[in-house]
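The complex is shown incomplete by one protein chain, all other protein chains being positioned as in the whole.
So that you can tell them apart, the chains are marked A, B and C in the order they are listed, and the count of residues begins at 1 in each.
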Amino acid sequence: MNIINYKEVLEDIYKHISSEENKGSVATYIPELAKINPDNFGVCFLSVENEEYGIGDWQTKFSIQSISKVISLGLAYKIFGDKIWKRVGVEPSGTPFNSLVQLESDNGIPRNPFINGGAMVICDMLVSHFENPKEDFLTYVQEICDSTEIQYSKKVAKSEASVGYRNKALCNFIKSFGNIENEPREVLDFYFHMCSIEMSCQELSKTFMFLAKNDFKTSKGESVLSRGRTKRVNAIMQTCGFYDESGEFSFKVGLPGKSGVGGGIVAVYPGKYCITVWSPKLNKKGNSYRGMEFLETFTTETELSIF
Amino acid sequence: MNIINYKEVLEDIYKHISSEENKGSVATYIPELAKINPDNFGVCFLSVENEEYGIGDWQTKFSIQSISKVISLGLAYKIFGDKIWKRVGVEPSGTPFNSLVQLESDNGIPRNPFINGGAMVICDMLVSHFENPKEDFLTYVQEICDSTEIQYSKKVAKSEASVGYRNKALCNFIKSFGNIENEPREVLDFYFHMCSIEMSCQELSKTFMFLAKNDFKTSKGESVLSRGRTKRVNAIMQTCGFYDESGEFSFKVGLPGKSGVGGGIVAVYPGKYCITVWSPKLNKKGNSYRGMEFLETFTTETELSIF
Amino acid sequence: MNIINYKEVLEDIYKHISSEENKGSVATYIPELAKINPDNFGVCFLSVENEEYGIGDWQTKFSIQSISKVISLGLAYKIFGDKIWKRVGVEPSGTPFNSLVQLESDNGIPRNPFINGGAMVICDMLVSHFENPKEDFLTYVQEICDSTEIQYSKKVAKSEASVGYRNKALCNFIKSFGNIENEPREVLDFYFHMCSIEMSCQELSKTFMFLAKNDFKTSKGESVLSRGRTKRVNAIMQTCGFYDESGEFSFKVGLPGKSGVGGGIVAVYPGKYCITVWSPKLNKKGNSYRGMEFLETFTTETELSIF
Partner (left out) sequence: MNIINYKEVLEDIYKHISSEENKGSVATYIPELAKINPDNFGVCFLSVENEEYGIGDWQTKFSIQSISKVISLGLAYKIFGDKIWKRVGVEPSGTPFNSLVQLESDNGIPRNPFINGGAMVICDMLVSHFENPKEDFLTYVQEICDSTEIQYSKKVAKSEASVGYRNKALCNFIKSFGNIENEPREVLDFYFHMCSIEMSCQELSKTFMFLAKNDFKTSKGESVLSRGRTKRVNAIMQTCGFYDESGEFSFKVGLPGKSGVGGGIVAVYPGKYCITVWSPKLNKKGNSYRGMEFLETFTTETELSIF
C-alpha cells in the first residue's frame, strides 16, 4: 500500500460531491424520518491505528436503522456461536420481491441476517436470552462504542411501529414456520427500537472497529468476536449488506458494508479502517445517494479495495 | 502478513483431506463427464511473484466447465468495456429456482455473467464480434495461459449439446426478450464448446493470474484488464461465483472464486495469489466437495482471507 | 332431465362410500377442530322445489370454516354491489404457494374472495359497514337460513386466533398495500369468528338456496342477490371454490361448490338443487375425502352436472 494522505483525499472528494447535485429522496415511509434535513452530509474515517478524520456533519446523530443489524448479529454470534446459522442463512436474497417466496420454500429460514426477516430472527434470539432486551442491548452498544450517549429514539420506534404492517406480516409469517420463539409483538417492539438507535458517523466508525481490528476489545477489555468470526460477518456484509444492490456495491466499492434508510453507510476494510458516510437522500434501491458516490470514489482513488 | 511456508501448509492439508472420506458424487447429467475417475485430486498454488506449488494430479487436464465463464467475461470486458453491463447484471441470483422468474421480471437481463443465462449473453457478444468465435476464443485462452496445448473437448461439447435442453430453453427465452442477437443454435454451440475446454490446475492458476496480478500482461505483452476492471470481476466472483452457495463460499473461504461441475475451483487473492483445486466429486450444490474443504482449511490456517 | 329417484341414489352412494375405507386425516392445525370424531358422515340434498333428503349425521352441527366465505361474499355483494371487485379479483389463484407473490405483484388485491386474503378484504368491508359486525353478520346468517340456532363457536374462534400467525401475516401484508381499512386485529377477530360458525348439512343446504333458486327470499321476504349476481357468485365458486383443487373439483364433479377444513362441502346446481356433504377427514389438498367421493359419484350417476 502506498502512503496516502487520507485527510486530503477525503476532503477533496467531500468538496467535489458537495458541489454536485444531491440526487434521490429522503425515506418517507416512516413519518418521523421524513422530517430530516436532506442536506446533512458527514464522513468519518477511522483507521485501526486510531487515525481519525471527520468532515461536515460527522458528529450529528441520525437514525442508523438497518446498520443496527450488524451490531445485533455481532452480539448474537458472540452469545450463541455457530448455532445461529441453523435459524438464518448466509446467502444473498436476490430481489426483495423474492423474500416472502424464499421464506416459503426455505421453511421460514431467512436467507441472511441483514434482510428484515433474518434480523427479526436474530432479535428473537436476543429477546429469549436477555432479561431486559432493550436495556441490555443498548448497554452492549454503548460498551463497544465506548459512549454512554447512545440512545433509542422512542419517537422513531413508535413512528415505525405505527406503519410497520409489512414487518408485522413478515414476523408473523416466520412465526408460522416456528422460527420465532417469542410473540411477534415483543420481537417487533425490540426490532423497531433497535432500528431507531441514533448515532453519529464518528460513533459508527468507532463501533464497527470490532470488524476491522484484530483483537478488538471493548472499553471493559472484553473481546467481541474471534478473527474467524469477524471474517464471516464481513463476508456476509460483502454479499448481503445492500439488499438487491449488494452486487452493485461490491462491484463499485469493493468493501464489506451496510446501509440504512436513515442515509448512513458504514464500510469496513478488514485490518485497515472503518469509514462512515451519512447523507439522507436515497437512490432508488434505498441506499444513500451521496454515500454510494463517496465510497466508490474513495476506493477507486486510493486503490484501497479488498479486490 | 506473517511469513508462511505455503508448501508445507498445502501438503499438510492435502494429506489430511486425502485421508478422509471423499464425499459427494460426480456430475452425471453430461454423459461424457460421468466417466471421470472420482479420486483425482490436484492442487496448484501460484503467487504473483511466480512461486508455484503443485500437488497430486495438478498437471492432469479436466473439463473446466463454468470456470470458463470468467475467461469469456474477461475477454468481453476487454473488447466492449462497460457496455456489457447493459445486457447483464452484477447481482447475485438467489436460488437457481429463481433464474427463469428473474429473467421474466428483469426483461431478459440475466442477473450476472456467471449464471448460465448471463454467460450465454456474453457468448452472444463474442459470437457477434469474432469472425470464427470458437477459434478466436481458443487463441485468446492460449495466449493468457501462455500454452498452445489447451483445446476444446469435442466429445464433451457434443455430449452436453445432446442433453442440454434446459440450456436451449434458457437461450431461447433470453432471445425472446431480444437480449441474444444471434440464432440460439450458434450461441449454444459456442457456449458448449467454451465449457468443454480442458485444462490442468497448473494451467488454470496461470490463466487466472490476470485477476490476481497488477499490470498482468499476456505472453505477447498485451494487457487484459485495467486494475479497476479486475477489481470488478473479482467482486462479481465474490458475490456470484458459486450459484446459490456464493454466500457460503464467501463465508467459509473468504476469497473470490469460481467453480465448475467438472470438479474444479479457482480462487484468487487479489495482489497475492491464485489457487486451483480439482476433485470431481460434488456436494449437493454442485461444487467440488474436496475443493471446498481444501480452500476453507487453507484460508483459515493461513489467515489469508480478504476479510 | 330424466326422472331420478334422488332418495335411492343418495342412499346407495352413502352406503357404498360408508363401506369403504375412510381415507385422509382430520385437520389438526386448529387445536379445537382436531377433537372431532372422524367418522361423522352426513348428507343433505335440497331441491329448489323444497324436496329434502337427509342421511347419516345430516343434522349434526360442525365448523363450517371457509364455507362461510360464500355467505359473507353474498352479504358484501348485496350491500356494496360491483364496487367490491375493485378490491378483490375473480381469478383462480393457481397454487397456494403463489398467494403471497401474487399479492405483491397485484398490489395487495387478492385474486378472489375465497382465498384467505380475499375473504379478509370482504370481512374488512363488513367491519367498516356494521355497527356490531359479529352480531350483525350472525343475524344475517340466521335470516337466510331461517333458524335462530346458528352460533359462533367462541372456542374454535379463540383456538384459531391462538395459532393463526399465517393469517395475521396475510392481513398485515394486505394492510401494508392499503387494501384493509381497519386495524388487522379487528378484521382478524371478525374473520376467525365468521369461520367458527357451526351449522349442520341441513342448515347449509338451506342457506345456500340463495344461489340455487331464482327469486330466493329470506324468511323476512327480502331478496339477497339478483339473478345476474348469483350467476357471478356461482361462477367464482366454480373456478375458485377449492383452492388449488378447483380445477379437479370442476373436472370431476362439474358443479360450483365450496369446501371448508371442517370437512364440509356445499355444491350448487343453479336452478335445481343444493347438496351438502360432511365428513371430517381431508385429502392432501384439504378437502373432505368422502365429500369429494360422494359428489363425484352423485353427479356422474345422475348425469346432473352443469357441463
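By our rule, a contact is a pair of C-beta atoms (placed from the backbone, for glycine too) under 8 Å apart; a residue touches a chain by one contact, two chains touch by 3 or more.
Being a predicted model, the structure only gives us computed values, none of them experimental.
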| item | value |
| --- | --- |
| Chains shown that the absent chain touches, full complex | B, C |
| Among C:47, C:112 or C:259, residue touching the chain not depicted | C:112 |
| Residue among B:77, B:114 or B:173 touching the omitted chain | B:173 |
| Residue touching the undisplayed chain, where the options are C:56, C:133, C:254 or C:291 | C:254 |
| Contact residue for the chain not shown (choose from C:230, C:259 or C:288) | C:230 |
| Chain not shown, touching residues in chain C | 89-95, 97-98, 102, 105, 111-112, 227-228, 230-232, 234-236, 238-240, 244-248, 250-252, 254, 256, 270, 300, 303, 305-307 |
| Contact footprint on chain B, counting only the chain that is left out | 97, 100-101, 104, 165-166, 168-173, 175-176, 184 |
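The rule is simple: only the chains that are shown with their structure count from here on.
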| item | value |
| --- | --- |
| Chain contact graph, described as a line, ring, star, complete graph or other shape | line |
| For chain A placed onto chain C, the superposition rotation in degrees, Cα atoms, nearest 5 | 180 |
| Where chain B and chain C are represented by their mean Cα positions, the distance between them in whole Å | 55 |
| Approximate Å spacing (C-alpha centroids) for the pair chain A, chain B | 32 |
| Residues of chain B touching at least two other chains | none |
